[in-house]
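The complex appears here without one of its protein chains, the remainder shown in place.
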Amino acid sequence: MAKKKRKAAKAKPAKAGRRAARTKASRPQAPRPEAKTVRGHHDMGGLPAGAVKKREHDYALWEKRVDAMMVLLSDRKRRLMNTDMLRRGIESLPADAYDRMSYYERWIHSIATMMLERGVVTRAELDARIAKLKRAAA
Amino acid sequence: MARAHHHDHVHAPIDHGATPGEYEFLAEALRQLLEEKGVFTAAELREQIDNMDSRSPALGARMVARAWTDPEYKRRLLADGSAAAEELLGIPVAPLRLIVVENTAALHNMIVCTLCSCYPRNVLGLPPDWYKSREYRSRAVSEPRAVLAEFGTRIPDAVEVRVHDSTAEMRYLVLPARPEGTAGWSEERLAAIVTRDCMVGVAVPKAG
Partner (left out) sequence: MNARFAPGDRVRVLAAYPPGHCRTPYYCRGHAGVVERVCGEFGNPEQLAYALSGDPPRPLYRVRFEQRELWPGYRGRPLDCVEIEIFQHWLEPA
């Protein structure tokens, strides 16, 4: 924790003792134990949770395409993605986004992030294409 | 692009009418750009979708039924799941590295991936939503018997429950115990009672 900057004080002999006492009391305490153990939001084994909701859904075409893209991008021919990059991209999501997003929404977010990171596509290209698709869908 | 959409978690409102959601646009934009840049072709993408569509629990069920009727195949299956899968199914399962774990009178196995959703896709198809849910991933490792009970599966106290957390490279398939009352059944008839849930380990096959 950074020490707070103290303004240069004019000598005030009558209050010197009190100032010294204040300074000592404001120094940081011993490190909080809980700050040492970081738990990723995805790392949920053993956490309390409710009953398992046994819902399933038929995968939409766009979801199947995302899945297929991942398989192709991580095959020997392309080696642009791998399982751990996909996982890392998902694990990097803020907790509320992680919970809100569906499974393949998290996947495509991660894949797109990795493609940007690797320079395979640019934000300008993605933005332009998304805008074009939205206009066509409107 | 309307679709039936069941999620077991809190979900931001999505327009289920003709307009795709934000991430559908992103997916489509990326797909088009990658095809235009020659990263893959539309044909390759279609072929992979078809490949995944051809994978279903029926594949795993055939492996189980064969193991139930052929002790030598069972031995090979338990020794090297991927090789035995390819041997029987005649299709590649790579990059799947499969470990098959056997239920016995003394042991019940259950599979989870607490960190994400690792699943033996190439012999079971895509995993169900519940397998990927917070509730299953959190509780399967710490209270498996309670989770099993929610699936209607009660394992006696005398039987050990062993949970496999697929954290890294391996994927797991449960070889359920062959139920009583199936003597003399054909492999097809046996395979028909081996459900996906039996091979994930949240259910047991029933002869009736």
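Assorted remarks:
We call the chains A and B, going by the order they appear; numbering starts again at 1 in every chain.
As a working rule, contacts are C-beta pairs under 8 Å (C-beta built on N, C-alpha and C of every residue); 3 or more make two chains touch, one makes a residue touch a chain.
All figures in this text were calculated on a predicted structure; none of them were measured in a lab.
Here one chain is not drawn; of B:Gly21, B:Pro120, B:Pro144 or B:Gly201, the residue touching it is B:Pro144.
Hidden from this view is one chain, which touches subunit B at 97, 114-115, 141-146, 157-170. One chain of the complex is left out; on subunit A, the residues touching it are 36-40, 43, 45-46, 82-85, 87-88, 91, 114, 117-118.
Convention: only the chains that are shown with their structure count from here on.
Interface residues of subunit A, counted against subunit B in their complex, comprise 42-62, 64-69, 71-73, 78, 80, 87, 90, 99-105, 108-109, 111-112, 115, 120-121, 125-126, 129-130, 133-134, 137-138. Partner subunit A is touched in their complex by these residues of subunit B: 1, 3-12, 18-21, 23-34, 37, 39-40, 44-45, 48-49, 52-53, 112, 114-117, 126, 128-130, 132-139, 141-142, 147, 150-151, 165.
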